[in-house]
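First the structure, then my questions, so here it is.
The other protein chains are all here in position, but one chain of the complex has been omitted.
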Amino acid sequence: MPREIAMWEAINEAIRQEMERDSRIIVLGEDIGKMGGAFWCTQGLLEQFGSSRVIDTPISEAGFMGMAIGAALVGLRPIVELQFVDFFGVAWDQIYNHLAKLRYMSGGQFKLPVVIRAPIGGGYGDAAQHSQVLYSIFAHIPGLKVVAPSNPYDAKGLLISSIRCDDPVVFLEHKLLYGLFYLPPGSFGEVPEEPYELPLGEARIAAEGEDITIVGAAYTAYLAEKAADRLREQGVSAEVIDLRTLVPLDKHALRKSVEKTGRLLVVDEDYLPYGLTGEVIATIAEDAEAFKALKAPPARVGNPGVPVPFSEPLEKAVLPSEDKIVKEALKLVEA
Amino acid sequence: MPREIAMWEAINEAIRQEMERDSRIIVLGEDIGKMGGAFWCTQGLLEQFGSSRVIDTPISEAGFMGMAIGAALVGLRPIVELQFVDFFGVAWDQIYNHLAKLRYMSGGQFKLPVVIRAPIGGGYGDAAQHSQVLYSIFAHIPGLKVVAPSNPYDAKGLLISSIRCDDPVVFLEHKLLYGLFYLPPGSFGEVPEEPYELPLGEARIAAEGEDITIVGAAYTAYLAEKAADRLREQGVSAEVIDLRTLVPLDKHALRKSVEKTGRLLVVDEDYLPYGLTGEVIATIAEDAEAFKALKAPPARVGNPGVPVPFSEPLEKAVLPSEDKIVKEALKLVEA
Amino acid sequence: MSRVLLSFKSYSLAEREEKLEAEVTRELALSFYRKMVLARTLEDELKRRYESFEMRGELHLGRGQEAIPAGVCELLSDRDFVSATHRCIAHAVCKGLPLDGIIAELYGRASGVCRGKGGHMHLASSSKRFLATGIVGGGIPIAAGAALAFKTLGEDSVAVAFFGDGAANQGTFHESLNLASIYRLPVVFVLEDNQYAFSTRRSESTAVESNAIRALGYSMPALEVDGNDVIAVYTAAKWAVERARRGEGPSLLDCKTYRLSPHLEIVDTEEYRPEGEKEKWEKLDPVRRLEEQAVELKLASKEDFEQIKAEARKLVEEAFQRALSSPLPAPEEAFRDIFSGE
Partner (left out) sequence: MSRVLLSFKSYSLAEREEKLEAEVTRELALSFYRKMVLARTLEDELKRRYESFEMRGELHLGRGQEAIPAGVCELLSDRDFVSATHRCIAHAVCKGLPLDGIIAELYGRASGVCRGKGGHMHLASSSKRFLATGIVGGGIPIAAGAALAFKTLGEDSVAVAFFGDGAANQGTFHESLNLASIYRLPVVFVLEDNQYAFSTRRSESTAVESNAIRALGYSMPALEVDGNDVIAVYTAAKWAVERARRGEGPSLLDCKTYRLSPHLEIVDTEEYRPEGEKEKWEKLDPVRRLEEQAVELKLASKEDFEQIKAEARKLVEEAFQRALSSPLPAPEEAFRDIFSGE
């Protein structure tokens, strides 16, 4: 009987299985050892692999990010956990000026097989400094691959691919998908026990449809799938594209879908300006075939550019939701 | 007789005049006092205003950025210089989690009148860690205004407005426009001696035209103007929009222009993916009128996502240029 | 071949004792007590209600650490600046933010100190010059910056940065102490060494016995302080704040304490604590300590304590009532306050 597990368990299993396979993999971050991670994803690793491979760090993100880079340069394959993506700021220089560029700057001499894992997202009252998504910033920087799974199956396969990748990968996990009791709804699903890879750069068609293409990633893909169900009830056939990776961006899947549906709605929980929605729309608009296929102006739903507020009605007003997707999709289809 | 000055002089004059007007303005950064700044913009300020208002700092960007924030919270109006924008990474947490958000997070209690000035851009062989533009990242974060002038007149007026603004402003100065002898070509032009403001959020129509809209900012606006001259010789009438500010983005000017020309080319020196070009194209595409007016798919010229290489032919291959703009514009018009 | 014998300069540590005197009046002792008990009472009630899911987000409480904000804030006025951390409730109380405004904020109500936008890690008040940040180490340079402004403007205010032992391993700690020292800023760095950063023991994350030693690297005076003894905290803070006000520059107070609360409520299982450790520290509870000291010094009696506790319960109860009668903010409110004049 196939087993259903939560996304945090899928992540935990991916790391464990890869560490069993390859002794060059180490894990480092705050509270990831003894405690098994603020969001449980490194449970049991310290016990299994010991403190030379599972390293609890001080609160020195720039320092341990730099250490991961140095370790990678001479042969390890570090997985670094940022306790929340919001804290990438203190380590940013190491990420974008070093991790992302050292391969290129060295003329291809160095490999940088580092995975940065970080929880993303809001929707549960953690306010402006603990609710961000920020993946557009990583995606803007050449030299970083950016992954954002929406379910346990993808999470496991994409994480294994990320760990096996010789390039830096930023692997972003939405807190509301982990499946932790205190962070509903959680994403649960069938996940094979054995290791498997999913290619980085292939979007998932989460629902097939004819009338409109709805694009999301991580939690917004999850929301878009639910919205598509509701739209179907209202006679609208929505195709849902779960990007899975922002870099590489699966332009082919996007264009193919829009060529079929002629309508595009991009959903994002990240700050909307200068982000994912613009990139996806431009990717469609600049392509002669896809452009021609567009029956209506593409539209976007996202955080319109507001620090995530604490209070529930305010947060709801700012973040994307099933309702907002349905509403915007109907507007688009009726336009 | 109107005087012509270099952009660095216009910047220097704006700071000086504002500091004369308002004693709450302080300037801090590396080598900005005794030496007058790596790119000369703070020449003479230490002598005129003394070391309590013109503060040479250690190489502690996170520290002095945080200090600027704290000083602003209790009544000063700091101007912080980053020696190159590329170094924002070490101070990023202070910028995006504190400077940008504290007003909002406090429910509007605090004002954050801080200007961050930083030189941007490549094209002179300073390689991957000293040639970046990065303005899309600032523009992505709610709570920051982002300014990028293309000439001395705009630089002075926009900087004065930025200094007078009660919100954080990231003011980005392209090194090739400063007019320093070792960084050609330089931008020189007529600048009134008296202080004046230019509104933040109003693009400049740098050239009027009928056939195509070319959008740029800072050095790419400068290049686009030159490209438009060449296009005119070839019978193509290009309208050039110099954005001047990325936030607020002058959507009205963009849409009005495209409604007229029906063709859009966005030029950027920043990394193209998830950046300015996507945002501008989406701004056009999502607008019903502008969308309808589009006669061809919008196009973009920019750094396609490469750390800026050192060697000249490589750097040329990566960065936008007059030639590339002309070529792409012709392709668009002929499409 | 030649054998050379060279001599290199190096440095070692010596321990010193700093003797400080303070006067503790009955009034002062009761003021300490009032602050600590008010914070404790508020936090206890918040905990109870949070456990029944009345509030959203995380909740970091500071049971057992109240002597530090109470002792330090005794010396501060509204003109002085404080930056606090994710664990900021007692600090907000001691700096004089209104109880109902604090509570309303934690409930996301329109009358919250940040009108519901901040939440529990981000209590703030411009009139009280108080700011908390959820980024570990983030508030340290900000306090230094407020101090810079005071110096530039010729105000005799001081700035205080409260932060944890975990924060002392952030780069901002280093940069801020250096900056404060070179500019001789009126700032006091108050390190709350509760021996843990979440699950991480100070002794395993910090390569030095005591963070007070690090102050030597910035030519900055520093004291180790019994952070569970409010009189000691006050005495040390008086020395530090007065130095700062006199223009003699920054200092570091390394206050040794212990967090009796979990790192955050509900979620933290506290399995990282060695057996018996918490029990040991419960005996050093600063509220009870002060009761004993005040009785011994004949400054107050059991009746005083009971009365203050009753008052605190009443204040907290009333504050809850006021706070919870405030509405949630209107959704449109979300789009205001990003920029000024909007």
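Letters A, B and C name the chains as they come in the text, with residue numbers starting at 1 for each one.
FYI, a residue touches a chain if its C-beta (ideal position, glycine included) is under 8 Å from a C-beta of that chain, and two chains touch if they have at least 3 such contacts.
Quick caveat, the model's predicted, so the values are computed rather than measured.
Checked against the full complex, the one of C:225, C:244 or C:308 touching the unshown chain is C:225. Shown as candidates are A:68, A:85 or A:207; the residue that touches the absent chain is A:68.
Listed by residue number, the positions of chain B touching the unshown chain are 30-31, 34-35, 38, 56-60, 62-63, 86-87, 89-90, 124-130, 182, 304-307, 309-318. Seen across the whole complex, the unshown chain contacts chain C at 1-26, 169-175, 177-178, 181-182, 204-210, 212-225, 231-232, 235-236, 297-299.
Contacts to the hidden chain, counted on chain A, fall at residues 24, 26, 52-53, 55, 57-58, 60, 62-76, 78, 90, 93-94, 97-98, 102-111, 142-143, 145, 165-167.
Definition applied: only the chains that are shown with their structure count from here on.
A separation of 30 Å divides the Cα centre of chain A from that of chain B. Shown for chain C are the residues that touch two or more other chains, namely 112, 114, 116-118, 122, 133, 135, 171-172, 338.
Multi-chain contact residues of chain A, defined as those touching 2 or more other chains: 62, 86-87, 89-90, 127-129, 305-307, 309.
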